[in-house]
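Encoded as structure tokens, here's the structure I'll be asking about.
With one protein chain held back, the other chains of the complex are shown just where they sit.
When the chains are written out, they are named A and B in that same order, and each has its own residue count from 1.
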Amino acid sequence: MTIDTQRNGLVVQNLYAGYGKRDVIFDVNINVLPGEIVGVVGHNGAGKSTLLKSIFRSMPIARGNINFGQLDLTKKTSPYVVAQGISFTPAELPIFRDLTVQENLELGAFSIKKRATYWERLHEVTEIFPVLGERLKETAGRFSGGQQRQLSIGMALMTNPKLMMLDEPSLGISPSVVQKTFQVIRDLAKERDSSVLIVEQNVKAMTQIADRIYVLRNGEVVLEETREEALSRDDWWDLF
Amino acid sequence: MNFELLAQLTIAGIVLGSFYALLGVSFGLVYQTSKIFHLANAIPFAAGGYGAVWSAEVLHLPLFVALAFGLLMAVVFGLLILFLGYFPVMRRNGALLSLFLVSLGITVAFPNLLQIVFGTENIPLRTYNSEGELSSAFDNRVFSSGFLTITLIDVLKIIVSWVLIIAVVVFVKRTRSGRSITALRTNPTMATAVGIDRKRVYILVFALGSFLAGVAGLFVTAEFVASPVMALQWTIVGFIAVFFGGIGSLVGTAFGGLVLGLLSSLSSLYLPVNYSPIVVFASLFIILLIRPQGLFGKASV
Partner (left out) sequence: MAQAVLFGIGAFTAARLVLPKADASSAVAASGINYGLGWHWLPATVVAIGVTFVAALIISLPAIRLIKGEYLILLTLAFQLGGEQILSVWEGFTGGPFGVAGIPPLKIGDTSFSTLRESGTILYAGLMLVITIIVILISWGLGESPFGRLLKTIRGNETLLPSLGKNPIRPELLTFGITAAIAGGIGAFFAYSQGAMVPGNFSLDLSILVISVVVLGGTGNIAGTIVGAIILGGLEPILRQVLGDEGIPWQRVIYGAALVLMMIIRPAGLIPEGALTRIRKPKVAKSFDQNLNGAQGIQFGDFTNKRSSSPEENLSEVLVIEDIKKSFGGLSAVGGASFSLRKGQITALIGPNGAGKTTIFNMITGTLSCDSGSIKLRGRELTGMPTYEIERLGIARSFQDVRLNESMTVLDNVAVAVPNQPGEKIFNLILHPLKSRKAEKSVNQIALDCLAVLGVAQTAHELVRNLSYGDQKLVAIARLLATDCDVLLLDEPTSGVDPGSVNLVIEGVSKLRDLGKTVCLVEHSVHFVERLADHAIFLDQGVVIAEGTVAELVSSAELTELYFGN
């Protein structure tokens, strides 16, 4: 499979990363084609967050490389990664709880220089998530888990990213809201032709929207398959 | 109750407290954002005073230019400490303790360097007057009204301190850069996620904190003299104001400083004057015992 490097495809090769002298992920190879939605599933502690953080460069890389389009991200820093159009939404505390919704969205747009663009994007985001638009001046910490998640996705959307990276977006949300939120993500991605890389424990929600899925177990990639293959699989326990 | 004395001491307490508040905000900005126990905040303080004194006497600069030069030196030295002292350790993933030890080393070395360069004598702030002679730069007029007296510098201390504190608070709340400081402090992961550059925020807070420290240093120099050992005592008070007032907010710190100043001043109603510094330390000790989050701080410590 050749990666169209003219456009913005993410290619991770032979990645080893971890904390201090200890690696948490071993020889990980994944890629996200432009316009694709890719899921990485695995048990808690399998290294999913570590993978995303390594790509986002908020964690050191021991070995391997990361390319986004023509750019080599391996030795770069997080601000650089953001500037290239990659967004990252962490699993826990994905918003600023003490600030208002609007202040949160404004911070989401931190890397945007033009004020006019900020207002455009704000308008767009509040259309996608109306509840945010209705409660712009309220403190984010008082919202429900699902609404906070929506805000976190809204913040990522403020930069209109080419690649959106989400760490366990279903964390702390009820199943029905998860379904809705995931559907919104898929629709948006397909509409804007942007890529999404989601890391999740919730396999079911993942198989509903992902084009392809990787399974990470104890730091290694043990499986890669398409959505159709994944939907018909029944031995998930052993993969976790 | 001697009301005259009480009133005079209260005013003195407000003056002192405002100054403490300034020092507290200066240190608090850096500490809250970076968690570095930046004892070396004493250096911009000293650099401010010495910068003004030196530029007035050697470069023959007039008063206000010399003061500006002092402030410039304060910011420059504060940033030098960040770049040459702290950043190298942070690159090595140094612990906060290591950063504190660097701070300690700088705090010990610098006053002695000052002593080597400028000698052990205390140097007053003097400028060249129209006849080309060095004379005292500042006419510290005394205002009295009935039984209350206050000097010009004291008045300036109150005004300048609070103006600067308010400016900083507004800056942090209202501007994009200011908000990046709060973002980094409250949720570093998200701050990085939205593209805030940690290094830049550190540079910003160090510049701001050093500027404020420099202002404080200029006050002490103008009112008394520039001396190699002046900075540390005042810097420590800044620390105490932060922990006494409450770590989470600059406003809490500022008011903590004000309370400390009043306590210190009013304590001389009952204690000999040279016991006042002890009151400050004792207040800290007590607060750490009964309310570790500080007077105005939030409960999660």
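Simple rule for what comes next: a residue touches a chain if its C-beta (ideal position, glycine included) is under 8 Å from a C-beta of that chain, and two chains touch if they have at least 3 such contacts.
Quick caveat: nothing in here was measured; it's all calculated off a predicted structure.
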Which residue among B:64, B:147 or B:285 touches the omitted chain?
B:285
Full-complex contact with the absent chain, from A:93, A:112, A:223 or A:239
A:239
Absent-chain contact - pick from B:11, B:68, B:89 or B:251:
B:89
Residue among A:24, A:109, A:140 or A:189 that touches the chain left out of view:
A:24
Which of A:76, A:97, A:190 or A:204 touches the chain that is not shown?
A:204
List the chain B residues touching the unshown chain?
35, 37, 85, 88-89, 92, 94, 96-102, 104-113, 115-116, 232-233, 236, 239-240, 243, 272, 274-275, 277-278, 280-282, 284-285, 288-289, 292, 301
Could you list which residues of chain A touch the chain missing from the display?
18, 22-24, 26, 43-46, 168, 170-172, 175, 201-205, 217-220, 236-240
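The rule is simple: only the chains that are shown with their structure count from here on.
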Just the number, please: Cα centre separation of chain A and chain B in whole Å.
43
Given the complex with chain B, which residues does chain A contribute to the contact?
56, 58, 77-79, 82-83, 87-90, 92-99, 103, 106-111, 155, 159
How about chain B: which of its residues touch chain A in the complex?
176, 179-180, 182-183, 186-187, 189-197
